[in-house]
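Moving on to subunit A:
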Amino acid sequence: MNSFPLLSCIVLVPWAGALALACLPRLGSAASRVVTLLFSLSTLALGLVVLGSFDRSSASYQFVESHAWIQSLNVHYHLGLDGLSLLLVLLTGLLGPAGLLASWKQAQNPRFFGLLYLVLQGSALGVFLALDFFHWFVFWEMSLVPAYFLIKLWGGRGAAPAAYQFVIYTMAGSAFLLLGFVAIFAATGTLDFPELASLGASGALAANLAAFGGYWPQAVFIGVFLGFAVKAPLFPFHTWLPAAYAEAPTGVSMFLTGVMSKMGVYGFIRVLWPLFPGQLHAVAVPLVWFALGGAVLGAFAAMRQTDLKRMVAYSSINHVSYCLLALFAVSAASGESAPGGAAAAAALSGALLQMFNHGISAGALFFGIGMLEARSGGRRGIGDFGGVRSAAPVFAGLFGIAMFSSLGLPGLNGFVGEFLIFRGVWGLEPWAASIACLGLLATALFLLGFWQKVFHGPRAGAAAARIADASGTELTVLVPFAALMLLFGVLPQLLTGIFNPLITAWNAHTFLP
Partner candidate 1 sequence: MNLLPWCIYLSLAGALLSLAAGRRSPAAARWVALLTAAAAWAVTLLAAVQFVPGSSLQTLVDLAWIPMLGARYHLAVDGISMTLLVLTGLAATAGVLFSWNIATRTGEFFAFYLALIAGVYGVFLSADALLFFVFYEIAIVPKYFLIAIWGSTNREYGAMKLALYSFAGSAIVLAGLLWVYAAGGGQSFAFGELTRAAATLPPHSQIAVFGLVFFGFATLAGIFPLHTWAPTGHVAAPTGASMLLAGVVMKLGAYGCLRVALPLSPLGFAFWQAPIAWLAVIGIVYAGLVALRQEDLKFVIGYSSVSHMGFVLLGIAAANAGAVSGAVLQMFSHGVIAGLLFAVVGRMLYDRTHTRRLSELRTMPIYRLLPFAAAVFVIAAVASMGLPGFSGFPAELTILIGAWNAAHAWAAVAALGIFIAAAFTLRAVQLGFFGGAREPEAEAPPRGQAGTPHYGPISLPEKTGAVLLVAATVLVGVRPDLLLDWINPALQSPLFQAVLKGGAP
Partner candidate 2 sequence: MNPTAYAGLFLALLPEASLAAGALLLLGLDLSLFRHRDPALRLRLALWTGAIAVVAAAVAAWLGPRGSVWGASFSLDNLAVATQVGVLALTLFALGAVRGAPTPRQPAEYVAVMLFAATGLVLMAAAQQLLLVFLSLELASLSLYVIAGFEARRPESTEAALKYFLFGGISAAFLLFGFSLIYGVTGSLELPAIAAKLAGGGATPPFLLALAMVLVAFGFKTAAAPFHLWAPDVYQGAPAPSAALISSASKLAGFVLFTRLLWSAAGAAQAPAWFPTVAAISAASLLLGNLAALAQTNLRRLLAYSAIGHSGAMLLGVMAAGRFGPAPLFYYAFTYGLAVVGAFGVIGVVDRAGGCESIADLAGLHKRSPLLAGCLAVFVLSLAGIPPLAGFFGKLSVFSAALRLGGVAGPAGLLSILAIALSAVALYYYLIVLKQALVAGPVPGARPIKVPFATALALLGSAALIVWFGLDPNQLLGVF
């Protein structure tokens, strides 16, 4: 169990890189960028190592590291990896370097940028791997600081208020989350997620919380809920997102949408659902409505944007809401006789797939928009471009793959996740699936509109002059991403194989007493 601490390495190597950058104040720009990239790639490398030795038949935590830490609070340094975490680690491993390459030539003071970026990456990995609330919360909160500075110092015109709003919202949610866990600790004496999950499954947690009397048990649930709802985000706690994503520099937007939003969804799946199955079930239907709101309204809002980044930001809300929709639908339906069976399995698989695939496709979308922005001298309105396809065909082609993946075209990775989600939700709560289709429609509309206005038609706007096609660095990102989108579109079992046992296990008891 306590052999080579692979998971600790995954988390700490990026931080070691940040420390190295901090201690070398005279490192040149090029060297800083290279150092950062190397440390960022370490995640992918170590993730693949883990993947190699990952036991795909087991649903329990692997590579577990557990050390006693703070006796008086019963806190342990506890890291562990299951299919869900592995998926997200790999996602982070892909998006980390990609985000760096997006800002490769643009970021000023790359040493500082790299330092912050690596801290952010390490924190995100910590969130996905930590299994004890104490240091999980460390990582959760720690990710805010570099994100704030990355947005504020390298962001666009409205960066300062966007960053401020982002941090304040998330910290507010975190304050509630903290209070909720304070109460949980008071009730159970432990902060360990697997232990709490088993307490939640057996109903002991609910019973302990009920001992508080009054409305406090519900308050605890709401507290924990809010922490994750703000992060994911779940409508209506999403208002911080469009500004933050839009004003952030390209690489950071990619990381935000690809990884940080998944932290929220991860929190729902790893923490909220196992610990509060009963309460989640009780409010699942209203939550389904919220998710639908996010999905549908997000997509429709995207349609109305002229700023390309904001468009993709709202689209992120839409895509993440599908994941949450699936989860809430499963929870809503879990009271009935057979816990959902195939439909629940489909919904959950779809949600996990969607997490991964959306990360890839949205990341690629932001990357492409960043390229457009760089070539137009900072403009990124939808009307600022036209006929890019003829000006930069390679770019258009690769970008198109990303767009259609986001749209959910069969054959590309985006389709599988969405399809499974819809199939699952239809089996569980058909009305929700119907309404969610509106979101699909709107997404299709705005993405096609995007494609048409920017890439087709006569060359206009920035594209009127000569614009360069994708450069070498940019292709390093676009080509693999496109390849992955095609690969996982055609062979989704490569991904589902990682977490199938997990889904089965979740399905088997679906966390209801």
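Per the selection procedure, all candidates are chains of the complex that A comes from, given by their letters.
Things worth noting here:
Heads up, the rule we're going with is that a contact is a pair of C-beta atoms (placed from the backbone, for glycine too) under 8 Å apart; a residue touches a chain by one contact, two chains touch by 3 or more; residues count from 1.
Quick caveat, the model's predicted, so the values are computed rather than measured.
Interface remark: subunit A makes contact in this complex with candidate 1 (options 1 or 2, touch as defined above). Those residues of subunit A that touch candidate 1 in the shared complex are 69-74, 108-109, 134-135, 137-142, 144-145, 148-149, 152-154, 157, 159-160, 164, 167-168, 171-172, 175-176, 178-179, 182-183, 185-186, 189, 212, 214, 216, 219.
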